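Handing you a structure now.
Note that this complex is displayed minus one protein chain, with the remaining chains in position.
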Amino acid sequence: MPLHELGYRTWDGHRSSPLLRPLVVARGGISLVLKSRWLRLGFLLAWLPVILPTIGIFLFEYSITNPNLSRGVSNIFRGPLQRPDLAQQVLEDPAGARHEVWTLFILTFFRYPQLFAMVCLIGLIAPLLVSYDLRTKAYLMYFSRPLSPTEYIIGKSAVIWFLLGMIVTVPGLALYFVGVLLSPDFSVVPETWDIPFRILGASVVLLVPTTFLAIAYSSLTSENRYATFAWFATWVMGFVSYQILTFSPAAMADRAPRRRRRGGIDWEEMGIDLDRWRLLSPYHTLGKAEAWVFGLDPTEGSVIPAMTVLIVVSVASFWLVRRRLIAKLKA
Amino acid sequence: MTTLALSLDVMLFELRRSLTFGRMAAWGILILFPVALFTTLNILMRVNMGPEAYASPDVFQALGVTLYFLIPEVCCLLGLLLWATPAVSTEIEGQTWVYLALRKAGRKSVLLGKYLTSLVWTFSTALISITICCCVVGPSVSWELAMVLWAIAALSCISHGALFILIGTLFYRRSIVTAVLYTVVVELGISFVPAVINKATINFRLRGLMAEWMGWENARSQFENVLGTDPAWQHLLALLLIAVLCLGVSLYRVETTEYPTQQEG
Partner (left out) sequence: MIQLHQTTKMYGRVVGVNDLTINLESGAYGLIGPNGSGKTTLINLLIGHLRPTIGSVCVFDENPAVNRGVLRRIGLCPASDVLYPNVSALEFVKYQTRLHGISRHQCVEMAESALELVGMSHAMHRPMGTYSLGMRQRTKIAQAIAHQPDLLILDEPYNGLDPVGRADMTRLLQSWSGDGRGLLFASHVLQEVESVTSSFLLIHGGRLLASGTASEIESMVSRAPQEIRIIGDDSPKLIRRLAEVEWVNSFSLVDERRELRVSLRDPGSFYQQLPKWISEENLSINELRSADGNLETLFDSLLRHHRGEAL
């Protein structure tokens, strides 16, 4: 009886570049998630907040040529944006304040509506990305092809990067370019040319650690509800921890203001260290790093711990997913 | 044979089958989180203000508010988010809904049983963490605060659980995300709006009960729109109505909805 060699053999066929292989995984994932009616609605809603900073930049630029508006515009910085110093500068030297005004509007857009939209959208998509493959054993289909775990992880992450890019980076860049178009002339470009690069930098800071963390949660369970719960619990618990540990001792010691005052509150002047517990909260850690990227870091503390935590979270999450996949394949 | 007896059996079945590592880990985290946070806060307080930190009524009140926010609001909501919201969706995802749907009393008993299961899991975390937190602070905490917090946690579980079960039956595909959005917008946003609308939220009622039962009259007069001035029976009635209404609609929904069975052919 002849013996046939049926063991593993190397792939002899032509393979695409390693950089392009994750695209195959990403393309399938993107087309699948875009079929969801919920997600398409989410996309639409996620773009709505861009209207507010656009109006803000337009009003600011208009106020330079129409000084009657200056006081109203400066009130935006004194009140909602809590920057009385910038409000004063807008009144005294609006052209000199331009760069900071623009970045502040864009940072605010990144920091509040888009971060919230990001948390919700990742909560919608990411928990299923790996856990569903593990539950249905679809990962075997991927790895029966010449695809490495790293390429698989990058491909899956790229699904989220694409979607988040569409709701964070693209509207951020669109906001900048609309800002240029709403300005009196193109002289604003030499003053603000670095902002698109800062938007890209802030996008990387926002997207990479959050995506890898969400994918890591997804890889730890075949029941996506645990991954979804872990994702939201991370944000909620982190936020609550930061708020309680930072502000409660001051409130109990009667150092915090009893009622909200008009304008910003200088917490640090009141003896509250805003950076002390920051690393407990993903929201506040990301906020520090993003503000630093935009050159608007409001607190005294160094950005290095925040950046280190984000890098450690990214690397550890990536390693965890890879390890889970390899363990599954070996089982 | 009553639906309630069957629901209790469903609860026992669910409790037995849910003793998994994942669930126990989540249960442990929900207990440890407030305890760890509160212990750290307690240390900070004692370092900053000395051993008599809680002697002042204002500080004691702030302590109560922190515990209330941390356990009946945050931890109970997180627990229910995990255990009540996906009651139907896990069965649909696991392709087991069809087995339950074809039983004579399957749908109602299973939903009620899962509701009771989520209450047991969540309330047990709240009960344990409140007890440990009170022990951490020591004799400065009166039994009154502990008992009020237990009662508030129980009411939070009953009413929020019913609400999340309703969300789970209405939006079974994206139940957890929908519940998070609802909580952020309504229970954490609208409940602080100084208008009639906040009276329809569960958190407003729970806050009102907390202030009423603890006798924080000063706070109630200062933050009337946030804590309300309604008597306790009105808050209790409102919470009961919310729970009954949510459960009633959920039961109707689960009886009449053609949930997908993920079968082909």
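Labels for the chains are A and B, by order of writing; each one numbers its residues from 1.
Here is the rule we go by: a residue touches a chain if its C-beta (ideal position, glycine included) is under 8 Å from a C-beta of that chain, and two chains touch if they have at least 3 such contacts.
Quick caveat, the model's predicted, so the values are computed rather than measured.
Undergrad: If the full complex is used, which shown chains touch the chain that is missing here?
TA: Counted over the whole complex, the chain not pictured touches B.
Undergrad: Touching the absent chain in the whole complex: find that residue among B:Gly28, B:Pro57 or B:Gly94.
TA: The missing chain is touched by B:Gly94.
Undergrad: So which of B:Val110, B:Ile158 or B:Val226 would be touching the chain we can't see?
TA: Among B:Val110, B:Ile158 or B:Val226, only B:Val110 touches the chain that is not shown.
Undergrad: Of the residues listed, B:Leu102, B:Cys135, B:Val185 or B:Ala200, which one is in contact with the missing chain?
TA: Result: among the candidates, B:Leu102 touches the missing chain.
Undergrad: State which residues belonging to chain B touch the missing partner chain.
TA: 1, 6, 9-10, 13, 16-17, 19-20, 94-96, 98-106, 109-110, 258, 261-265
The definition used in the following text is that only the chains that are shown with their structure count from here on.
Undergrad: Hey, how far is the Cα centre of chain A from the one of chain B, in Å?
TA: The computed centroid separation for chain A versus chain B comes out at 30 Å.
Undergrad: Could you pull out which chain A residues touch chain B in their complex?
TA: 38, 116, 120, 123-124, 221, 223-226, 228-229, 232-233, 236-237, 240-241, 244-245, 248-249, 251-254
Undergrad: Which stretch or stretches of chain B touch chain A in the complex?
TA: 22, 26, 29, 33, 37, 40-41, 44-45, 48-49, 53, 58-59, 62-63, 66, 69-70, 74, 78, 81-82, 85-86, 89-90, 93, 173-174, 176-177, 180-181, 184
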